[in-house]
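Subset of chains shown; positions unchanged.
Just so it is clear, A and B label the chains in written order, and each chain counts residues from 1 on its own.
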Amino acid sequence: MGGSMNLDFTEEQEILRRTARDFLAKEFPKTLVREMEEDASGFRADIWKKMAELGWMGLIVPEDYDGIGGGFIDLLVLLEETGRACLVAPFFSTTICTFPLLDAGSEDQKKIFLPRIAAGEEIFALALTEPTASYDAAGVTTKATGEKKGYLINGTKLFVHDAQAAHHLLCVARTNFQSPPEEGISLFFVDAGSQGLKVVSLPTIADDKQNEVVFDNVLVPEGNMIGELNGGWPVVRRLLERASVAKCAEMIGGADWVVENCIAYAKERVQFGKPIGSFGIIQHYLAQMWTELGHARWLVYYAGWLLDRGLPCAREAATAKARMSEVYRHCTRMGVQILGGIGTTREHDMGLYYRRARQALPLFGSPDSCREKLAHEIGL
Amino acid sequence: MDFEFTPEQEEKREDFTAFCKEEAKRAPEGWIGGMAAEETDEGWAYHRSVVEKVAAKGWLCLPWPKEYGGQGHGPIEQLIFSEVAAYYRVPAIPMHFMTVAAGILMYGSEEQKKEWLPKMARAEINWAEGLSEPNAGSDLAALTTTAIADGDDYVINGQKVWTSGAHRADHIFILARTDPNLPRHKGLTFFVNRIGPGIEFRPLIFMNRSHLYNETFIDDFRVSKRNIIGKLNQGWYVMMAGRNFARANISLAAAGKRDLEDLIEYCKQTQEGGEFLAKKPLIRQRLADFVIDYEAALKFAYHVCWLQTKGKDVAAEAAACGYYANELNLRLANTAMEIMGLYGTLKGGSKWAPFCGKFQELSQWSSGFTIAGGTTEIRKNVIAWTGLGLPRD
């Protein structure tokens, strides 16, 4: 078909970005971020509703299901803004759970859930990781056993974001222990009110509403399976690729905020009779942050473009996540250093980013595991 | 060259170790070290109870002359005590103790030494630090808090910031401008006083929700002229005497070494994908590199202390010691979090959090320690100017 190289965002994407930035500046100021960090629900219904009205939860939902029908790059644009704003909401969770529905959901399931997701009436949480703390199929030991009435799920999920606010959990469970793990996993949506389901919050450095979720003989009807029996892992793998690139977009947004605010601070803050931004050391710190972020950014956009096109992206997603995680961590570390004491306090916003950068690093693949995946992909 | 301690020093180390091991057992749950002392009542009570025992043993002031409550030992003994206490995370030395003591020992009058040092040796004073201001951080000499003579007193007005531990303190030391017409460093004076009317603190909450720092508002706070340490307008040098001493602090490296040992233990006991972390080549390399770093930091601290015993000016070495260990501790905390993966970001309060979430707390604290008491950048400047003789511009 042949392309036509263009490294700009579209006009529509720029509008999406401006709208999102304005909305978040108005509706989700940092005072509210701090408030929500202390709030166990992780969720503000009024703002959630407005986000739905803006079409955010429906952004990647096809128009046939009352969505916007946007692409993956559109999503990246939006996530840059939520990352920049430190949005506290089950938006990321719900969005990444939308992918399996799109990829593997039955027409019935799509008809039920997608319009409700788009309307902001359905919050989803991904119940994938376990005490094994890994994103491999082998790390999934929660089992779902077939019974007359459906499946009985038993096991403990850990690090489950937004389970406390979710209407449904997307549970990844082992349905066949004889086969290799990649061929014995199935997906279920589980009503959050199910009997036997226990949600215990896990406090984290980013106050990002993680939970331990215990499945104790939780019964789910057969119709709650998404995709084929034992065919769940390829769906999860694609979800993870997209989640890792999506997480990178949040990090870009955060890192942009950090670099911009450090530059502004360096121009204003006077020590030794000059703005600190006139000192060579500070200039070089900032030049390096800007350069590293500028480089990492294109790894993310490239991976996002591949996903947008539906092209294979395992290598590029690992590339982006490994690098962006480290760049964000470094940017926030230097961000605090440039600001000095004030940057270490809860009174300044820098700490919000410092903590989030450390939280984002292991999510959907640590830098080490991403590099190992990349090494594998290039035949090492 | 001889790296072996004297038999007396070895004996002291054994005494210190036995004491600290015992005291460490009494630490509150999730105790992560001295920075937590001021935060909770429980932590503060623990700190005070340890300090009183330490004072009773005479270990707060091992190298001071006996006439001021000291033991007449050398700086090496003091260093060993600091090392052991920090390693066992026993909050054995009150905050700012070394800074104020150094200033008084070097610049105080005989009368002041007799007044303040024995009280400090008995751990009767909890100091708050009144140095930095909102517009005088790295550029401390820009401070604008004023002290104006009024009869036998000075009346101090201004605002301080980063007043660590003030909410537990009973005394404060303040660097204030007593002569605005002199060059910046030359018009400052160092005051010590009991906290009283005219001093107000407002909490300045750290990014991890801890309350260590405060803002301090000083409004007509009266201090007797008797409480000027050193001469009028000599305050900068009094302050530097203390800071230089504090910068050589071995406790940074000793505490970090203990944290590293915890991480090593974790790697020995934790499996990932069916293999112990400690058997993974990548992790072995990282841990070994940290072992090397802490070994270097501790050896260097002894080197600095050795130079001090010979009366050498160690401003540059002390700056190197401090920034190296602070940067190292920050790297350790971040690497530990990374090795622990998803578990690494959990905070205490969950049964799933390794070491009660210590390393993520340290990753936050340490980001402040490369700033507090002299940023890494300022310390490198001190090295360049003082140690290497490079031009100040």
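Please note the rule applied: contacts are C-beta pairs under 8 Å (C-beta built on N, C-alpha and C of every residue); 3 or more make two chains touch, one makes a residue touch a chain.
No experiment lies behind these values; they were computed from the predicted model shown.
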- Task: Report the copy number of every chain type across the entire complex, expressed with the labels provided.
- Result: A x2, B x2
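Just so we're on the same page, only the chains that are shown with their structure count from here on.
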- Just how far, in Å, is the C-alpha centre of chain B from the one of chain A? 39
- Complex contacts: residues of chain B adjacent to chain A: 132, 135, 137-139, 142, 161-162, 204-209, 213, 272-273, 282, 330, 334, 337-338, 341-350, 352-353, 357, 360, 363-364, 367-368, 370-372, 375-377
- Message: Which stretch or stretches of chain A touch chain B in the complex?
- Response: 129, 131, 133-134, 136, 138, 158-159, 202-206, 210, 212, 270-272, 281, 329, 333, 336-337, 340-341, 343-347, 351, 354-355, 358-359, 361-363, 366-368
